[in-house]
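All protein chains but one are shown at their positions in the complex.
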Amino acid sequence: MTTHQFQPDHYHVTIGSHEPVLHIAPGDTVITTTVDAAGRDEHDAQATPGGNPQTGPFYIDGAEPGDTLVLYLRRIEPSRPTGWARAALAANVVDPGYVPELPPRDQVIWNIDKTQGAAALADTSTSLGAFSVPLAPMLGCFGVAPADGQAISTATSAEHGGNMDYRGFGPGVTVYFPVFVPGALFHLGDGHAVQGDGEIVGTGIEISMEVEFQVELRKGQRIGWPRGENATHIFTAGNARPLDQALQHATTEMARWLQTDYGLDAVGASILLGQCVEYDVGNVFDPAYTMVCKIAKRLLPAK
Amino acid sequence: MTTHQFQPDHYHVTIGSHEPVLHIAPGDTVITTTVDAAGRDEHDAQATPGGNPQTGPFYIDGAEPGDTLVLYLRRIEPSRPTGWARAALAANVVDPGYVPELPPRDQVIWNIDKTQGAAALADTSTSLGAFSVPLAPMLGCFGVAPADGQAISTATSAEHGGNMDYRGFGPGVTVYFPVFVPGALFHLGDGHAVQGDGEIVGTGIEISMEVEFQVELRKGQRIGWPRGENATHIFTAGNARPLDQALQHATTEMARWLQTDYGLDAVGASILLGQCVEYDVGNVFDPAYTMVCKIAKRLLPAK
Amino acid sequence: MTTHQFQPDHYHVTIGSHEPVLHIAPGDTVITTTVDAAGRDEHDAQATPGGNPQTGPFYIDGAEPGDTLVLYLRRIEPSRPTGWARAALAANVVDPGYVPELPPRDQVIWNIDKTQGAAALADTSTSLGAFSVPLAPMLGCFGVAPADGQAISTATSAEHGGNMDYRGFGPGVTVYFPVFVPGALFHLGDGHAVQGDGEIVGTGIEISMEVEFQVELRKGQRIGWPRGENATHIFTAGNARPLDQALQHATTEMARWLQTDYGLDAVGASILLGQCVEYDVGNVFDPAYTMVCKIAKRLLPAK
Partner (left out) sequence: MTTHQFQPDHYHVTIGSHEPVLHIAPGDTVITTTVDAAGRDEHDAQATPGGNPQTGPFYIDGAEPGDTLVLYLRRIEPSRPTGWARAALAANVVDPGYVPELPPRDQVIWNIDKTQGAAALADTSTSLGAFSVPLAPMLGCFGVAPADGQAISTATSAEHGGNMDYRGFGPGVTVYFPVFVPGALFHLGDGHAVQGDGEIVGTGIEISMEVEFQVELRKGQRIGWPRGENATHIFTAGNARPLDQALQHATTEMARWLQTDYGLDAVGASILLGQCVEYDVGNVFDPAYTMVCKIAKRLLPAK
């Protein structure tokens, strides 16, 4: 149960079977840093080229294909006083005929005040005036190496996680990933101080982060898609286009989970999901969209 | 400001320019009843053939194309002691390869206890055992007559509303509809005692209802899609397939609303939506899917 | 086996259970006219408001729900010397980011030369210079009244046919429609002198037509979607969004057809379709897209 301090000196814009930067054991904790989506660090200096550069990968000793990696997101904390975002809705989230009415995709700066727990627009001359929102830090892109030697761009997402841009992936959340390669090879990056559902301007408030996470392994427990758990819900994430297919993946994964772990049969899982399911929209900007399927823990049979 | 008691004696399975059952004035309140999706009434008797039969239409005096109908959903209350639902996930909400694992689409009965405010599975022998959920009544299908003499099936939805199956359409909510024909011709039906996001078993807990609503008109205010408002949020609903397109409609409608009514320009609306938008999933079962785009009122500029 | 000459004096912009304009018997032939999509007639005069106005409906004596209407398209001939089209790709057929590069949706006039069998751009000063294409007349929107009292806009399509904009619906083709209401109630309009796949500028070369068609009935033969037949192929049309779903409808309908009418079982139909199917794209512009699934007749088992 070691705690590792790890300072990255290089980054990856694919999630794949890269050389591990550190070997860690189940139970270990890692305290590390991530640069922002553009590759800028805690000093707002260009540390690496942009494109959601990832810290890692971390090799989890004993992890093998068919296992589940358990990831406890202990802390995700902005590490500099400003973040940036885009100022225009993405062309793919509005009606095609409305696209010509969109403003330019300029950059907007947000001031991050950790004492107040708020992000405030630096420019108070927009039509929003003085405008601030509560900090809600999260990781936009993180995951494990995919199977078969694939190296998947950090622009997109799939069964291995990746650029899901789901604002539910914040501190205090447990995430489960299927393990596809020995050591699992966990990568992380693309922190957002705040993000709306869907990441519909193509960014959250992009910022460098300090991150603390702990890992565990569930040997021989095979899952199909990223899963998660917070204080109130269990959830599954499906990644695909169109959103309909992402929803199908997430719903199927939840239907399986309820049957393998919660003592329900297909009828029980259907009845529960039918009247009680909740969906959250992850990104609808990236090549693969993300849909999250949730069930409140209070509704679950005792495990 | 009359209050009308209206007892229907016939119903429609399209929303269209049918003969009005009642003329009402802006400000008036109507207390009426709806049968369930299968056409069964408060005595669980077959009142009319199934298919989301609608009460109405109500002719709102003075409503003309280009106006907005304001609908206050004052009360939506189950009017009999049992509702029914399906026991299997719909084939279109799971991975195509998982379809053969779905159970039969049997009917499940739920007991409705208004005193306890709960719906309980009548059959306690499923894998869920004794299982109940809080009542959260809503209207699945309601709307106004569409343009050009269309009569649109109550199986689906479009700009005029219709079968949106969004669980946010409950008591206390204000709904705005574009008016396409003289009198607006408001229809309502398809009450659900409870429903999960997406209506993914193809039903909520289907039940007959007592409904009280009040109407207003906003003359000359033209909107594109159904809008709504509750204690905490304003929202827009887009109806289409795939879900991506429903989201585009809802997002575009919200971007317009923020600019016409809340003093934002395109940049301000984009920044606000980008970091603060919330999406809810309406139905993902019907021919047209429904996506709801929401903004918290506390984030809005003063009107 | 009467031949009817029918001159319309009114039109419909929905396909529905409108008052029939003529009763005809199975085996009868009708010679009639259609106005163009904008409601302009053979004199280029505004005969009726635009929106794919339909001639009809024709009541086919003896047609009942569950039958199949057989429609022989004998002749579809442009009835005036010019047609019109749009000059810009539709926003929904290009990448969202490319939309701002599209030109204005101006109208383009084409000269129709039936002697030469060609349509030529009237304006020879575009970057295409003097440009002509062979005439290939077709009906963009035609179909039968849908079930349950629906009146479906001629902007869209569904099981009943409608605005499919498939260039395979030309002279010499046999079309099969499911019958949903007594008399079938056949409507037709929206002729195109020429049209590319997909109708991707939102129009073909829109023109008024003289149309000759003959009808038959197949009593008690129930089909699910429009089907067709030409000299070389049988085909099915699916109408929905996204195109994936249109393709699912068309493929499923063809799989059924091969099994009910051509002596194949599910394996035989799968093998045949797997290695020999051909798809044509109908419209990808309208609210519902159209995909056509085809099999060459020479590959079919003898019936």
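To keep things simple, chains are lettered A, B and C as they appear, and every chain counts its residues starting from 1.
FYI, contacts are C-beta pairs under 8 Å (C-beta built on N, C-alpha and C of every residue); 3 or more make two chains touch, one makes a residue touch a chain.
These figures come from a predicted structure and were not determined experimentally.
Student: With respect to the chain omitted from the figure, which of C:I15, C:L71, C:I112 or C:V284 is a touching residue?
Tutor: Considering the complete complex, C:V284 is the one touching the chain left out.
Student: Give me the subunit A residues in contact with the hidden chain, please.
Tutor: So the residues of subunit A touching the unseen chain are 12-14, 16, 51, 146, 148-153, 240-242, 245, 287.
Student: Which positions on subunit C touch the chain that was left off?
Tutor: Per the touch rule, subunit C residues meeting the hidden chain are 85-89, 92-96, 98, 101-103, 106, 108, 119, 121, 126-129, 131, 133, 194-201, 203-205, 241-244, 247-249, 251-252, 255, 263-281, 284, 289, 299, 301.
Student: Which residue numbers on subunit B touch the omitted chain?
Tutor: The missing chain touches subunit B at positions 90-92, 96-97, 99-100, 242.
Note that only the chains that are shown with their structure count from here on.
Student: Quick one: report the Å distance separating subunit A from subunit B, using the average Cα coordinate of each chain.
Tutor: 32
Student: For subunit B, what residues touch not just one other chain but two or more?
Tutor: Residues 241-242 of subunit B each touch two or more of the other chains.
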